[in-house]
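One protein chain is absent from this view; the other protein chains keep their places.
The block that comes next holds chain A.
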Amino acid sequence: MDSEEQTPTETKAEGFAEPKEVAPESKERIEKEQEAKLHSKYPGIRGPGSSAFLQKRFFKGQKYFDSGDYQMAKAQTGQMKQMKQSTPLILPGPTGSAIPTPETVPHRKSSLIQSKLAAGQS
């Protein structure tokens, strides 16, 4: 069977396991089953209608105590990325938890780290 020669319809008619139309009653049944499963795992779960649920969306992005906390967290992740790639370091410790020296302060993130989409051609 050379499936490349078949049109999408032929392949579908042959072995399409899923019915094209799912009856509304069975849709409801499947959803209620899933809901029961969810409630059994998380008994106290709050519904999507509540404003708390929606407001959670507004706080996308990590919250920091203040800007200093933010800068330190950024410095740490920068440091961690470097550590992952390089061999054991002679550094006294990650910036933020020890007094920095010129060697340990991470450089400002370059604005033009070129996207890999732009680099390769294919």
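Basically, a contact is a pair of C-beta atoms (placed from the backbone, for glycine too) under 8 Å apart; a residue touches a chain by one contact, two chains touch by 3 or more; residues count from 1.
The rule we apply is simple: contacts and distances are computed from a predicted model.
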Among "Serine/threonine-protein phosphatase 2A 55 kDa regulatory subunit B", "YIF1-domain-containing protein", "Mitotic checkpoint protein BUB3.1" or "Mitochondrial inner membrane protease subunit", the UniProt name of the subunit that does not appear here: "Serine/threonine-protein phosphatase 2A 55 kDa regulatory subunit B"
Contact set of chain A toward the excluded chain (per top definition): 3-4, 6-9, 11-12, 15-18, 20, 22, 24, 27-28, 30-35, 37-39, 41, 45, 47-49, 51, 54-55, 57-67, 69-70, 111-122
